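Can you keep this structure in mind? I'll have questions shortly.
Left out: one protein chain. Kept in place: all the others.
Showing chain A:
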Amino acid sequence: MTVLTRKAGKVAADPRPSSGRRHAGERAWAFAFASPYLLHLVALAAWPLLASLFFSMTDYDLVSPPKFVGFGNFTRLFGDEVFWRTLGNTAYFAVLFVPTQTVLALGLAIALNQRLRGMALFRAAYFVPVVSSWVVVAYVADAVFNPQTGLANQVLGFLGLPSENWLQDPALVIPTLAAVAVWKGVGYMMVLFLAGLQAIPEERYEAAKIDGASAWNRFRYITLPGISGTTFLVLVLTSIETLQSFEQVFVMTDGGPHGASELTVLHLYRQGFQFFQMGYASAIAWVLFVLVLALTLVQFRLQRRWVHYA
């Protein structure tokens, strides 16, 4: 990101002699070209930010006009047990999902980075779940985690272990969802890591080999710092995404069993679009928004300690 802005500065400073009139014409053209995004900023960025803040302080059921209630929605929210439970569920899901996916994606990328034959084919295999919708994945996951007929219990039975209820077990539902989410997302993250690995100059490894560095030390002192920028990006992106996870639980469990997999955005969806409490839904959105923002800022702060941009 720093690279982008620096380049922008360079391009901006190219003085070209031209008359004032031609200048104005060029500007008009430039604005015309940029106009879709100017409209985007108004309608799809500024409006949602301001409107959701406004509606979060109202009671609004879509029928009668919004009624101002101050911080009433937020007071109610902080006393809403379901909200706290969904926040706990979301955090639990994130804690299982983010590290597992990151470590597995890195491991696969390192393995695939050795110019293996058929690498394109492998990469494709890992990408199929990435391009599938959650609806497709729900039925693919059913073939695995259906308690009666799924593959997972067949494997457990083969190993002489007792069957599990997976998505229907309140204690197992979030770990199972996290496993499916890793399965779906690991290919994308793996390609991101591959790009990071391929940007590390080969000479560094050769020099380290000549100096007699062990494979572990080469990994620890060359690979890990070399991809720390990518790792940072992966962590920021997945955390933002995971805190807002909705489609997976909406499609696979609808929050069940007994609310054990109800995530915060599902709660928001229900309040807003099933009970038509737009004000309350907006308050949930703002609290989650602030949490996402805070987490992102913390990650940007911590980045200085461990991310090396070579």
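Methods note: a residue touches a chain if its C-beta (ideal position, glycine included) is under 8 Å from a C-beta of that chain, and two chains touch if they have at least 3 such contacts; residues count from 1.
By definition in this document, contacts and distances are computed from a predicted model.
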Listed names "Sugar ABC transporter permease", "Molybdate transport system ATP-binding protein", "NADH-ubiquinone oxidoreductase chain L" or "Dihydroorotate dehydrogenase electron transfer subunit", matching UniProt entry of the absent chain: "Sugar ABC transporter permease"
Absent-chain contact - pick from A:L41, A:V95, A:L161 or A:A207: A:L41
From A:V95, A:A124, A:A207 or A:L302, residue that would touch the chain that is not displayed: A:A124
Residues from chain A at the interface with the omitted partner, ascending: 1, 3-5, 7-9, 11-12, 23, 26-27, 29-31, 33-34, 36-37, 39-41, 43-45, 47-49, 51-52, 55, 62, 107-108, 111-112, 114, 116, 120, 122-129, 131-136, 138-144, 148-149, 151, 154, 183, 187-188, 191-196, 199, 215, 229-230, 232-233, 240, 243-244, 246-247, 250-251, 265, 268-269, 272-273, 278, 281-282, 285-286, 288-289, 292-293, 296
